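Contents: one structure, followed by commentary.
One protein chain is absent from this view; the other protein chains keep their places.
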Amino acid sequence: MTSVVATNQTILVVGGGISGMTAALEAAETGKQVVLVEKNPYLGGRTVQLYRYFPKMCHPTCGLEINLRRLKANPRIQVLTMAEVTGITGDKGAYNISVKLKPRYVNENCTACGECGKAVKTEIDDAFNYNLGKIKAAYLPSSMAYPQRYVIDSSIVGTADGEAAKAACKYNAVDLGMQEEVVTLNAGAIVWATGWQPYDATKIVYYGYGRFKNVISNVEFERLADPHGPTGGKILRPSDGKEAKNVAFIQCAGSRDENHLRHCSRFCCMASLKQTHYVQEAFGDAGKSTIYYIDIRAIDRFEDFYQNVKANPNVSFIKSKVARITEDKDSNPVCNGVNVEGYKRYATAHDLVVLALGMEPSVKGIEIPAEVMSDSSGFIMADPANAGIFGAGCATNALDVNRAVQSATAAALRAIQVVNKVARAEA
Amino acid sequence: MARKEYAFYPGCSSQKGASASNYLVSVESMCKTLDIKMTEIPDWNCCGASVSYAESGELPRIAMNARNFALAETNLPGQDIVATCAACWLGSRESKERLEHNSGLMADTQTALKEAGLQIKVIPEIKHMVEVLIEDLGYDELKKPVKKPLQGMKFAGYVGCQTNRPFGISGESFENPMYLDRLIETVGGEAVKFDQKVTCCGGALAFSEPEKAQGQIKDIIEAAYDGGAEMIVTPCPLCQANVEVYQGQINKKYGTKFDIPVLYYSQLMTLAYGGSAKEAGLNGNVVRARKLEEFAGK
Amino acid sequence: MSDMNTQMAERYKNNFLKEIEEQAEMGEWVKMCMQCGLCSGSCPTNFHSGWDHPPQEIFMLIRAGKREEVLNAQGMYMCTSCYNCYVRCPRKVPVTHVMHGIAEYAYRIGRAPKTQPTMHLSKTFWTNATKNGRVNEVQLTQSLYFKDGISAGIKKAMEMQSVALGLVKAGRLNLLEAVGIAHKCKDVKGIHAMLAKAKELEAKRKEAKA
Partner (left out) sequence: MAETKTAAYICKGCEIGTRLDTAALVKAATKSGKMNLVREHDFLCSADGVAMIKNDIENEGVTHAALCACSRRAKTEAFNFPTIAMSRGNLREGVIWIRPDTDEARETTQEMAEDYVRMACAEVKAMTVPPGNQKTGAVKTLLVVGGGMSGMTSALEASKAGYKVVLVEKSSALGGWAAKLYKRVPTREPFKAPEDNGVADMAARIEADSNIKVYLNATIAKTDGAPGRFKVEIAVESGAIAQEDIGSIIQATGFTLYDANKLPEFGYGKSANVVDQAGLEALAKTAAAAGKPICRPSDGQPVKSVVFIQCAGQRDNSGKHLPYCSGFCCNTSIKQATYFKDSNPDIDTVVLFTDLRTPGNGEDFYRSAQNRGVVFSKGVVSQVVPNGNSCTVKFKDLILNEDTEAHADLVVLATGMVPVSGVNIDAPVVAAPVEAETAVEGEAPKEVVATIAPESILNLTYRQGPDMPQFKHGFTDSHFICFPYETRRTGIYTAGPVRRPMDIMQAQEDATGAAMKAIQAMENAGLGKAAHPRAGDLSFPTVRLEGCTQCKRCTVECPFGAIDEDEKRFPLFNESRCRRCGTCMGACPVRVISFENYSVNTVGAQIKAVDVPDEFSEKPRILILACENDAYPALDMAGMNRHAYDPYVRVIPVRCLGSVNTIWITDALNGGYDGVMLMGCKHGEDYQCHFVKGSELGRYRLSKVGDTLKGMNLETDRVKDIEVAITDMATLPQKINEYAALIKSFPPSPFKGF
């Protein structure tokens, strides 16, 4: 049975992505008690699934390493993974929260030696790589995974494979009898940092995502470019494994569209500009990128980044919302539309089309088990009615990583304001 | 007492001797089998169709549709209006929407209607025949009466525009609606891959801009052949006519050898329900559907 | 008629956007366009053959006050009413209707080219449909073919002969309609009265706006 130490001076942080980790760390490094709840078996959220960050082209795992070291060094944070908040009662300063813990089937004895993974035959979709590949049903989600502990997929529990995993473990770390449990805890304030999800590309039917193999999403493209992704960092298109040297990026795939997402998702322009670097990095001058856009939104110093990409002769910009993607005989996706700068019609074949999918809040998908004000897009609003519950990061707005962390740092203070008040009252 | 009753709005093209008369024939047979009672709206009039925009102006066009609403409501109270023609359906639904969202427009319309001694109280629901089949009955109900599944026959389900946009069938996408394929499968046929299923046939521009329209029609028919289809199926009279009757001209112009029958879903269903070639109105097809004629004969 | 054109030009001075917003059906949507070009790219006729000004460009021309370019444009007559632009527009602009509205307005103020085939079709169709309350397909076809005079008509008719023949054989073209033996509404009188009133009110509404 998992035990959680928490009082009304504790801060609950929901979501272990970079926003949630930041909120938790900033609060804990200010001396507060924190419980961090994450639904995945590991921390880091979507950022760890990115190959590089704009505009520095540095690696998200670099920042994650620092944050994990801060976390390991800090006794004030208790982390619950594979956990979801199922109920919140009470009020500002005195919440009572119930958290559902899914069984990992691996206990703290695990040394991540990997013997169970070797023993298991069954393969499952590799969720970490957006199902672009397969992994064993006993797995470590990634080399950076924290907790550094294996996970046994429930699909093999009660099967011979499950038993094989158990038998392979010398440390009694595999516990197939583990049950789902619900723990309850107190908290004075709650930071809701459940992040975002890419807009469902299949809803933009005229782009053929799901029908055309070589039409993929921007988040999937990150995995293709990542040396630790399913293709070992080679940019190969799904249909035939051919090198995708001529890549089209379609901006506002879902965003700025009253039939889909009304808001501008802010990060996608920069993300696509960044991804043209991946194409250049992989193929040099043989790599060609085309960005179809309405407005390029490279705000503040990001403008420099945009200007550099613009100066690259291998990247072209077309002001146009692509109207339709078709497929030619060689399964090349063909972008059809009109370049509105001077009205030029085009029907251009590319090796690969990347949809710059917009951002929608994950909270849209889930029920927040409490009364929380959110706007019509599902983003959590700053509102007194939310009492001691504060949104952070992409749960509150479409933000890039940098701004999400800012938001999370602010949220940490808002939570501290509440628990400090509790402390003064209890003192 | 039939299990379902509707106020029927056949539309000009579906009348006897008109360009879609065979559509009407097959719909009647189909409804008979499905025990659907369709009562024609007395003295209904033309919907104006989208092409009349230039001359008509908004109010007169809407008045025309409003007249049908009033007639249906007075003579067939409580019954939904069902159209088989995409244009009629669209024209009516558009009018209904605008009237219900614009009180000024409604007032003016009533004034105009008064001239014809009519008035609107409530506007009935406007349905396309396909909605009746899919939503009011459902695929299972449609499958039950199937006596002779159209085994091994390949069809390209051509939805076209106005049955699909801007309103469309609920739960279906504008870009890749699946219902026609499902209908084909319901009666035992095979729906082939057909990436032009919602491409425009040129509509009324088949008259005014034949080159452009026929260019589009050519793409549609080619795609049907590419998908391996033996026949094209559609829910729309104009699509049916345009795609069927210009094949000869297109062959002349482009040197193609098009000779593909274009049918209504109602014709397939009638046949699958064991109806005769005549009941299915196959004699009304300009490009004869030999294979189906034989099938009906068996 | 063309003085109607000058009247309007006068009334709205150089504010063509306002002119369209007030006079053309759905014209008030023109300002909402963000120039993404999705409509132009989605248009089947434009995609197929292209023409002088696609929808999004016509909207821009209107905002730029280019009255002549717009009223002389071919674009709005190329609409097949397929509603692709309408359902896709990220700003929910009812592009199809706006294009119809502009066409209708151009026609109303006498600026639609006399020979514009689609306008002719539109006009003919409406006249035909409202004469008896229902369309007389044969007369419709005839009047379309003979719009450019007898000889041209016969020539067209010859081209179309095979098509017509096929339809007749299939019982889908009733030649009797040619001589007016065709489907009619009973209350044609009522319909005409209704339409007369509607037209009158329509004119009033347009006036009121200006």
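Per-chain numbering from 1; labels A, B and C assigned in written order.
We take it that a contact is a pair of C-beta atoms (placed from the backbone, for glycine too) under 8 Å apart; a residue touches a chain by one contact, two chains touch by 3 or more.
These numbers come from a predicted model, not from an experiment.
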item: Chains in view touching the one left out; value: A, C
item: Residue of C:32, C:158 or C:203 touching the missing chain in the full complex; value: C:32
item: Which residue of A:53, A:128, A:192 or A:278 touches the chain not shown here; value: A:53
item: Hidden partner chain, touching residue among A:98, A:314 or A:406; value: A:406
item: Chain A, residues in touch with the chain not shown (by the definition above); value: 18, 25-26, 29-31, 53, 56-67, 69-70, 72-75, 108-109, 111-113, 140, 143-144, 148, 170-171, 226-228, 256, 262-264, 266, 295-304, 307, 319, 340-343, 375-377, 381, 397-399, 401-403, 405-407, 409-410, 412-414, 416-417, 420-421, 424
item: Residues belonging to chain C that touch the chain removed from view; value: 15, 17, 31-32, 34-35, 57, 60-61, 63-64, 66, 91
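Just so we're on the same page, only the chains that are shown with their structure count from here on.
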item: Chain occupying the most central position, where position means C-alpha average; value: B
item: Between the pairs B-C and A-C, the one where more C-beta pairs touch; value: B-C
item: Chain of greatest Cα-centre distance to chain C; value: A
item: Chain centre separation in whole Å, for chain B relative to chain A (CA means); value: 46
item: Distance between the centres, which are taken as Cα means, of chain C and chain B, whole angstrom; value: 23
item: Inter-centroid spacing, chain C versus chain A (mean Cα positions, whole Å); value: 50
item: Multi-partner residues of chain B (at least 2 other chains); value: 174
item: For chain C, residues contacting two or more additional chains; value: 87-88
item: In the complex, chain B residues that touch chain C; value: 12-13, 15-22, 43-46, 48-60, 62-64, 67, 104, 108-109, 111-118, 161-162, 165-166, 168, 174, 199-200, 202-205, 207-209, 211-213, 215-216, 219, 245-246, 248-249, 283-286
item: Chain A residues within the chain B interface of the complex; value: 205-206, 211, 326-327
item: Residue ranges of chain B in contact with chain A within the complex; value: 173-176, 195
